[in-house]
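Have a look at the structure below before the remarks.
Every protein chain but one is kept in place in this view of the complex.
Each chain gets a letter, A, B and C, in the order it is written, and its residues are counted from 1.
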Amino acid sequence: MKIGMIGYAFMGAAHSHAWRTAGRFFDLPATPEMAVICGRSADKVAAAAAKFGWAESATDWRAVVDRPDIDVIDICTPGDSHAEIAIAALEAGKHVLCEKPLANSVEEAARMAEAAKSSSARSMVMFNYRRVPALALARQLIADGRIGTVHQVRAQYLQDWLVDPDFPLTWRLDAASAGSGALGDLGAHSIDAAQFLTGQRISAVGGVLETFVDSRPRLDGSGRGPVTVDDAALFTARFDGGAIGVFEATRFATGRKNAMRIEVSGSLGTLSYDQESMNELRFYDGTEDARTAGFRRILVTEATHPYMDAWWPPGHIIGYEHTFIHQVRDFVTGVVDGTELSPSFEEGLQVQRVLAAVQQGVSLRSV
Amino acid sequence: MKIGMIGYAFMGAAHSHAWRTAGRFFDLPATPEMAVICGRSADKVAAAAAKFGWAESATDWRAVVDRPDIDVIDICTPGDSHAEIAIAALEAGKHVLCEKPLANSVEEAARMAEAAKSSSARSMVMFNYRRVPALALARQLIADGRIGTVHQVRAQYLQDWLVDPDFPLTWRLDAASAGSGALGDLGAHSIDAAQFLTGQRISAVGGVLETFVDSRPRLDGSGRGPVTVDDAALFTARFDGGAIGVFEATRFATGRKNAMRIEVSGSLGTLSYDQESMNELRFYDGTEDARTAGFRRILVTEATHPYMDAWWPPGHIIGYEHTFIHQVRDFVTGVVDGTELSPSFEEGLQVQRVLAAVQQGVSLRSV
Amino acid sequence: MKIGMIGYAFMGAAHSHAWRTAGRFFDLPATPEMAVICGRSADKVAAAAAKFGWAESATDWRAVVDRPDIDVIDICTPGDSHAEIAIAALEAGKHVLCEKPLANSVEEAARMAEAAKSSSARSMVMFNYRRVPALALARQLIADGRIGTVHQVRAQYLQDWLVDPDFPLTWRLDAASAGSGALGDLGAHSIDAAQFLTGQRISAVGGVLETFVDSRPRLDGSGRGPVTVDDAALFTARFDGGAIGVFEATRFATGRKNAMRIEVSGSLGTLSYDQESMNELRFYDGTEDARTAGFRRILVTEATHPYMDAWWPPGHIIGYEHTFIHQVRDFVTGVVDGTELSPSFEEGLQVQRVLAAVQQGVSLRSV
Partner (left out) sequence: MKIGMIGYAFMGAAHSHAWRTAGRFFDLPATPEMAVICGRSADKVAAAAAKFGWAESATDWRAVVDRPDIDVIDICTPGDSHAEIAIAALEAGKHVLCEKPLANSVEEAARMAEAAKSSSARSMVMFNYRRVPALALARQLIADGRIGTVHQVRAQYLQDWLVDPDFPLTWRLDAASAGSGALGDLGAHSIDAAQFLTGQRISAVGGVLETFVDSRPRLDGSGRGPVTVDDAALFTARFDGGAIGVFEATRFATGRKNAMRIEVSGSLGTLSYDQESMNELRFYDGTEDARTAGFRRILVTEATHPYMDAWWPPGHIIGYEHTFIHQVRDFVTGVVDGTELSPSFEEGLQVQRVLAAVQQGVSLRSV
């Protein structure tokens, strides 16, 4: 299975490691070949190819998409190019693995979902946190009824890298490139995780978006430019299955580095997770005798835990990049075996609709 | 200083212990005398008097308020009687300590605040969590500028005692007695704590209220009756100083017993608190070198911590009832010394306004 | 039941609070009357009597012991006077509650145990940590077989108040008054807890005692005097039931304020406790499926937990002084009902034997 990857920054390193490593630990039905990596700067992408272990580098993504030997297009670029690349790839019959959020607008995402439906090729959105063993286990426990009827979701995705008002104006702070700020970058993960875990879809939302620092130093040194995305997004939500939820996505939570937290409470129990301790899942089983009931810290490192039979003995933890390796495992397996690939572009589109509804906002009531 | 206490249930035990104990550990400018406890059932209130150590018992609160020897009326009844008792007491020149929330409606609370302003006597609302040493310390650190400009508040008050659908229909589930459900009982604490800690007032709110179980067994055995209050209330908020916040109050968070949690993030740091570990305060000092920065677990048991010079050596923790002892200390001291009593009825009224705005609700946007 | 208390410092405040409060929350078969408090300084003990609520004060403990109206002698003095007071009280037919460790030597403790056996009066050692609800629950779970055969104990009692080399030379640092240092003050608690929890007795010990700072400023300002006790004591142990254990008692664990920790591992599970979070017990149930097994944080605040039906709703924690209240409850109940009082002086003697064996030391093997 020959892979062409478009984009080579932070996500490029993570994806490359995943393509290189998945087959060394998992039994895959096909061997990924790291055929070509593509980026705009010839020099930089050539260096990235050497560093990450790709056979070739290229600067024209359309040429990569057109190569008949390429089976898979892996899209790691900023959100504004997802739709164009993904649709071209799908039309060329290439399987597509696309970074999240699916697009920068509902319109783009809808065209992508349509292309995915029309294509004979397969597609998947890279909500990699679904592949955290602890969250995959949480999904199993909820599906098994271990927490009963889901009543409430509390989700936070807390980072702090924008607290410094002189942090520069990167593409992630520009609405044209990134679509939104903390909302799309972080909140999209929380939304997908909430829907994945509960099996319910968010049906209505409302809250607050805020930009605390509205101008920042331009990268080219030409003074300060406007920040056109949110620094923080807070909202409450209703789900179509009767649950309610509260969400916070922020880049201003000083001291919280990558705290993607989600807690789901049901009639029989609660599950709780924090990405900063990604090998742990907290589980309260409300069917236990109150005398000995308590939140259990499940160290998700047993061979019977999702994905963990490929790794180390119990108690030996894994890290962030394993989520990508697991996603590659599931992608390759699903493509070859013809089984479901999840999250689909249709699911990615639904997340986009939630993001759009949050961005449209509601009027709070004055006190 | 002679005390008359109205009400004798859960809060009666806690208040009695506080009146009995405060002078044994703190140097008070006046000695509280536990003169009379008042309740509707003569037998039960007499038993409570004996058990809790009150000199007399009574069944007519008006007679207690009229007694010339009584200096202080301590109101521990459900919210629907607060206004009537407090206003009568203030008009009779008695100092008043009133349980939270101040009332069941803005209108009642406004009349109480007005009575407080007109009276020569002093008054205070019993938001006892302000007297948790860890939260008092948090307030000091914020006031000292240790976390810089406050950007965000995340507040949760999680309990789970209503998850069982056959939990009976007590007065707390009846809007006429209790005003609201989780919102007024739990959310009021979070609102007061958020405003106390940040020094900012909530100016706008919106979110979701939900009643998951809408009928419950009546206490008298006559079948099920309607639940007329919220089981959970989720809302986002704007503060008048520029901060934003997210709030959750619920009695359906299975496994969370009394998790009054609040985290405040500012430009220089973050403070984090959980009532289930009430002797601890987490503090992230963003001015530290990133190499050694981290959330500190401050064990708030040092003699230099608020209220703690009266208690045990470092590391020897205190419990829930100490918050009441500390409040009595502050109340007695403030009354005798003529210093400010906080939270005032005016502050209680403002919390009531926030509660009312949340209850009026907003329309979420459909996805 | 009339109480005479000898000693009035730190432990005096805690004991007084317990005598004053126990009957307000528990149903006691007799009402403790705080009759007389005794100390060497007439002024100070009179002030203590007023502060703590004792009817009278006295300076001659023998006179107190001889008073025919006194039923109970509560001994809160340093260890060097325990034997003399306790034996006199027991011979006078008074029930005795004695602070730990029972004495400063095996010889004294043996005479006390002998006096206890010969007397018609009842006696009890104040190992108050047995009355922590979490540890009482742990004992129940072990006795119920929930962790199977006990294999290992890991016990630490970590404080840090001697790290400052200029901390003064108090009686606790003088072997003549205190017997030993961290070993007897802190290690005695760990030894008692280990034996209480496991139901096994320590049969052999060996390890290291160390004094890091060997002279300290005298309290009277006359220069520095010698520290004649251990700053830290570390030892391994064998139990008579086949378990093994490791113990550490230290006043030099910088940042650890009152970390009395104990973890007991058995063939079916493990229990773990830390006094700094005294309302929590960790329990790993090894009979659970590995997929969902994990250490549970049991919040020991349920009405079904030991002692907790007298206190607050679930999730509302208690503090250090409650251990004394619970001990008074058990003492009064046991004395009146004629049921077993534990720990007995015999048990206190056995702890003393362990302390003595540790102090005699072993030769480590050179590397």
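Criterion: contacts are C-beta pairs under 8 Å (C-beta built on N, C-alpha and C of every residue); 3 or more make two chains touch, one makes a residue touch a chain.
Keep in mind that what you see is a predicted model, and the values were worked out from it rather than measured.
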Contact residue for the chain not shown (choose from C:D192, C:E248 or C:D274): C:E248
Sole contact to the chain not displayed, among C:H95, C:R131 or C:R154: C:R154
Hidden-chain contact residue, picked from the options A:P68, A:G221 or A:P313: A:P313
Hidden partner interface residues of chain B, rising order: 137, 141, 146, 281, 283, 285, 289-299, 302, 304-305, 314
Interface with the unshown chain - residue positions in chain A: 10, 13-14, 16-17, 20-21, 24-25, 51-53, 159, 161, 256-259, 275-279, 299, 301, 312-322
Residues belonging to chain C that touch the chain removed from view: 147, 151-152, 154, 156, 160, 163, 201-208, 210, 212, 232, 234-238, 242, 244-246, 248, 250, 252-256, 265-270, 284, 286, 293-295, 350, 353-354, 357-358, 360-367
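FYI, only the chains that are shown with their structure count from here on.
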Equivalent interface positions on chain B and chain C, same or different at half: same
Mean-CA-position distance for chain C and chain A (Å): 53
Mean-CA-position distance for chain B and chain A (Å): 40
Chain B-chain C separation of Cα centroids, rounded to whole Å: 35
Chain A residues counted as touching two or more neighbouring chains: 293-295
